[in-house]
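Of the protein chains in this complex, all but one are displayed in their positions.
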Amino acid sequence: MNETTAPSVVNQNTSLILEIPDPVLRFKNTSIWYGANEAVKSVSMGIKNHAITAIIGPSGCGKSTLLRSINRMNDLIPDCHVTGNIYYHDNDIYDKNLDPVLLRRHIGMVFQKPNPFAKSIYQNIAWGAKINGYKGNLDQLVEESLRQAALWDEVKDKLHKSAFALSGGQQQRLCIARAIALKPDILLLDEPTSALDPISTAKIESLLEELKKFFTIIIVTHNMQQAGRISDYTAFMLTGDLVEYNETKKIFFNPTDERTESYISGRFG
Amino acid sequence: MTRQHLAQELDSIRSQVLSMSLLIVENLRKARECVINSDPSLISEIKRTDLEIDALQLSIEDSVTMLIATQQPAARDLREMVALIKILDNLERIGDYAVHFAKASKILAEDPFPRPLDRLIRMSQTCETMLDEAIKAYLNQNESLAVASAEKDDVIDRDHKAFLNEILSLMVDNPARAGQAFKLIQTSTYLERLGDHVTNITEAIVFIITGEHKELNA
Partner (left out) sequence: MKQTNAVDPKLCKRIHPVNRTIETILAATGIITIGVTIAIVFILGEESIIFFKHVSLRQFFTTFEWQPHIEKFGIWPLLNATITTSLFGMLVALPIGFFTAVFLAEYASNTIKRKIKPVLEILAGIPTVVFGYFALNFITPFLQLVFGKAVSVYNTASAGIAIGILLVPLVASLIEEALSAVPRHLREAAYAVGATKLEVTLGIVVPSALSGIIATILLALSRAFGETMIVAIAAGAGPAFTLNPFKSAETMTGHMARIAGGDLPYDSIDYQSLFAIALFLFFITFFLNLLGRSISKRYMEHYE
């Protein structure tokens, strides 16, 4: 390991947590609490720009909680609070002067269940742009976003039909299109394919591989094979702890921690 | 296009396999030059390249293993990755035999051999052609080319036998040369083995393409 540069991420166990030089996002002793329950325990890690970072771990280990802290979605949960810091570039996301509404324009999110608005396909994308004061050509933005989400050809003839008429996989790609229409920096995805069939899943996976050229992607998945297939970096969490964080190849080929090993090899428990 | 990552990685692995085999072919060619000229001066260069070949084997093998670990290959992809491990193993052995072949030039340099070594030379040429064809068969997923490559092993075997007979008769005539003759027999055996390893590779290629284990040169 490189000992000469000062570590940007402070962690007791440097061999388990990979250091990311010049990260776009950085957790520093981030703990997340639901009331008195510490769902995420002092996580420190950096996120690489223009790469796909996967967060894996058994159900309930705090993956979603960690992800939702990044765009301050946890603010919506009354007794949830964060200690430690999360830096987006040099901004502390939880600084009291930071507006979460503006933050979310830079950090988009796609959810587990496809959740298009009760609007037309077109409006699903245009609405976000409009409320964000988009001044350009909306038609163009809609087309561009749908193309980027590999959905344009399937929906171009029914843009003004309800988004609910689409299949689950199409709805999820619409949600991705909706998120990327805002041209965010970071795209957060919380188990985006867990409600989808294998073909739709494969489509979304290849879409994400395309999109990493434009965005930094963080994906939570309880499907570790998916993490293996598409991610460049993998973080393994267990009961709120970040156990190991490294290049996906390393995690899947030769993990350092025994717990990672047994989880990756499906021998958990 | 789905599974781009898998496709890209496989492409990159294939091109690495190609570079590895090109290095081997190059070594074989250099080794032949050494033998023809009874000049061992290229041996150190050949050995250096062989180290490179060995390193390549390991790194490609790791890439394949990582691909298996992360991509859950199935069907043809899976066969290719499993077969690749075998192919790499055989390629590595072929590389070693090329080095051994080159070492024959040392014996010849110490004491020039009184008879022409045409058969031995030709064997090495056939080996080279076989390997070249096998790799082309792999890259193009061409079964008939793989089979054609494997068939040339017969030519090698015939040359090997004929060469042995030549050497044996020489030894009978000239027992003082027994030591040198023995080394040359060994060299010929290396080339014969080399052909067998190429045959193994072609079998692995046929396995990738058809999913069947076929004995290509019994």
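Just so it is clear, A and B label the chains in written order, and each chain counts residues from 1 on its own.
Just so we're on the same page, a contact is a pair of C-beta atoms (placed from the backbone, for glycine too) under 8 Å apart; a residue touches a chain by one contact, two chains touch by 3 or more.
It should be emphasised that the depicted structure is a prediction, and the values quoted were computed from it without experimental measurement.
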Visible partners of the omitted chain are A
Contacting the left-out chain in the complete assembly, out of A:V142, A:L182, A:I204 or A:V220:
A:L182
Of the residues A:N29, A:N49, A:N85 or A:N132, which one touches the chain left out of the display?
A:N132
Option touching the unshown chain, where A:N85, A:S162, A:S194 or A:N254 are the choices
A:S162
Omitted-chain contact residue, chosen from A:M73, A:I121, A:V142 or A:I219:
A:M73
Residue list for chain A contacting the dropped chain reads 71, 73, 76, 78, 101-102, 104-105, 108-109, 111, 113, 115-119, 127-128, 131-132, 162, 164, 175, 178-179, 182
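The rule is short, and it goes like this: only the chains that are shown with their structure count from here on.
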With centres defined as the mean C-alpha position, give me the chain A-chain B separation in Å.
48
Give every residue of chain B touching chain A within the complex, in rising order.
1-6, 62, 65-66, 69-72
Give the list of chain A residues in touch with chain B in this complex.
202-203, 205-206, 209-210, 225, 228-230, 248-249, 252-253
